[in-house]
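Only one protein chain is missing from this complex, and each of the others stays in its spot.
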Amino acid sequence: MPVSFFLVLSALLFSIGIYGVLARQHAVLVLLSIELMLNAVNINLVAFSAMLEEAGLGGQVFALFVIAVAAAEVGVGLAIVILIYRNRQSVDLDELDLMKW
Amino acid sequence: MFLSQHGEAVFEPGLIGQIAWLVPLLPFLAFFVILFFGKRLPDKGHSVGIGAVAVGLVISLLAFIELAGGRGDIERSWTWFEFSDILELEFGMKIDFLTAVMFVVVCSISLLVQIYSTGYMHGDSRYTWFYAALSMFTSSMLFLVIANNLMQMFVGWEGVGICSYFLIGHFWEEKENSSAAIKAFITTRIGDVGFLFGIFALFAIAHTFNITELNLAAEDGEIGGPALTVAALLLFLGAVGKSAQFPLHVWLPDAMAGPTPVSALIHAATMVVAGIYLVARMFVLFEHAGAALDVVAIVAGITMLIAAVLALVQDDIKKVLAYSTISQLGYMMAALGVGAYTASIFHLFTHAFFKALLFLGAGSLIHAVHSNNMSDMGGLRKYMPHTYKTFLIGSLALGGIFPFAGFWSKDEIVGEALRASSEGTQTAAIFVFVAAIITAFLTALYMTKVCVKTFWGEYRGRGHPHESPGSMVTPLWVLALATCVVGFLGLPVVGPFLDWIFVPGEEHPGFSTAYNIVLPVASVGIAGIAIWLGWQLFHKERWSVDVLKGPFAWSYRFVANKYYLDNIYLGAIVKPIQYPLAKAAYWFNQRILDGVVNGTAAGTMASSRVTYAVIDQGIIDFAVNGAAGLTGVSGGLLRYVQTGNIQRYAAVLFASAALFVGALAFF
Partner (left out) sequence: MSAETWQQVVFWFFALLITGAGVLVVTTRNVIHAALWLVGALMGAAAMYVLLFAEFVAWVQVLVYVGAIVVLMLFGLMLTRAPIGSAEFDNNQRPLAALCATAVFVVTSVILVGGFEGKEINFARTTGTTTESVGTAIFTSYVWPFEVVSILLLAALVGAVVIARRD
């Protein structure tokens, strides 16, 4: 099977994730979209690892690390969201425009 | 380059050749030092001037001693300016005994005059400038004397002209003084034009300015004929102006308006002999220039006569001395005219001393009496013994009384004139001889008048005259001593002067065994008769001069008005130039020249206004303000990018990333 199938799938998923990041108002939904993007990357990595049989397991190990990082990022991200909610009573990203001109 | 004047071997330039150029240079430098620093010095600068000339005098005496005997002529030159092969202006010095004589004369008289002036000009408001001008004058005269080519001599010639203008017009607050200065300058200028054209004419025929070369060219016959005669006469015209010969003598009496030390320096001993010097330097050329020397002799003869007559009718003591100077200059020029080169130079030498003495003595008298006129003086021998004695010595010298200096030198001239006339061919020489005898008579007569009116009789003025201070009397005694001594340098047969200075082919009557004793006895006799006559007329007043005033009143008026020469010049030359030309020049200056200047100023003002309004305010400030405004406006517009919305930022980021990658990948 040509590896490009997996690559296109990964790209598609990544784009869907981008759409979600840019178009969603709720902070947590943005975080969910970010998870989609990370998953797309993971699929890409694992597909490459399968393609290159003799390259060791670098792709898979990298995918594991990506998962770990994603976990960490979600933890911190949600902490921030909660803090924002505590201060502003809202998680609407459109209302977070204190840095406006 | 060592050139021999007579084909003899000359020596290497020794010490004198090395340092002789210092003599004109030191007063030149003194001029600038006095000019810039004089006012700040405690003595107001006179020590600088005196010091410079004193050093010059020492060097001059060294030169005199070394060059006596006709050995060791020195000539050195450097090319100053060269215009292809046609024109070469050189800058050099020619030192022979004539130069040394002139050096001694100029430096010694200048030194004594400067010392005298510390007393006479004491307290004058322009004391420092006076000394600066004196130094510059001395330097110019020395520069003139040391020159080895005619152009350089002309530079010095002009230098003494302008300095004499400054010095004569020293008391310019009085209109007549500044007028006198202008008259002197313009009259000598007429002569200068002749001189310059003479130089050009000589260059045209001989292609050189160098004096030695010109003389040699004339002697060898390379140049000659009518062209040379014309050139020589043009040169003589310069001498006529500078040495106050007829008809350009009119400036000298009026120049007495300057301070008396100036008269002593310039008009007795120094500047006026520049013309004599010129003819003497170019003597070989003149000898071969056809009838030029005859013209010289006749003009000089006329001069000495008319000046002596005028001296007789003056009341102002300085004017008497001025006319006397003109007359004596006529003597010197006449001597050159008849070929008596040595006699002429010797008379120049002695005359410098006793005429300077007489002028300084007159200055002392004027200082005491506060008036120039002899009618305000009288009986002063009781009050001013030193002045009296020295003045008397000077008068006796001028009158040609044995054994004073004038006797020897004047006698030489008369003798030479006689000898030349007896050779038969020179009618001019006969005229000179007769004129010289008459002039000698008149000279003794008017000097007697001066002495009698000043020192004998009763004091006719106001106030109490007293003797002058030491700074004024000392130079008088120095000059009196010199007057007594220098005469002996020119003794016939034994006098060394005659060995020291000569021209080839000149013979001296005294060297043959037949020395004529008749002539000196006769001349002393004539002088003695004149003195006796003067004593009778002016002291004893046995016969009144008024007898002349009746039937011969017209002759009295003629002489009193100086032969109406001044009136002729004024009417014919000065007035036509002064009124129309001066008016035109004034109009031109006011309208056109000043118009240009004012127009330039107005134009500059207008253009600067425009520049300010348009360029500075409109363009430059607009640009500067515009830049600031533009920054503000663009900032105002750009701030809208900061929406504060993170997702907007993220969108821009992703879009840009896609764009960038796409561009890199596909192009």
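Observations on the structure shown:
Each chain carries a letter (A and B) given by its place in the written order, and its residues are counted from 1.
As a working rule, a residue touches a chain if its C-beta (ideal position, glycine included) is under 8 Å from a C-beta of that chain, and two chains touch if they have at least 3 such contacts.
On a predicted model such as this, the values are computed, not experimentally measured, just so you know.
Residue-wise, the contact with the chain that is not shown comes from B:648, picked out of B:189, B:207 or B:648. Residues of chain A that touch the chain left out of the display are 1-29, 31-33, 35-36, 39, 42-43, 46-47, 49-51, 53, 56-61, 63-65, 67-76, 78-83, 85-86, 91, 93-94.
By the touch definition given at the top, chain B reaches the unshown chain through residues 647-648, 651, 654-655, 657-659, 661-662, 665.
Note that only the chains that are shown with their structure count from here on.
Between chain A and chain B the centroid-to-centroid distance comes to 112 Å (mean Cα coordinates, whole Å). Those residues of chain A lying in contact with chain B across their complex are 18, 21-23, 30, 93-94, 96-101. Only residues 639-640, 642-647, 650-651, 654 of chain B touch chain A when the two sit together in their complex.
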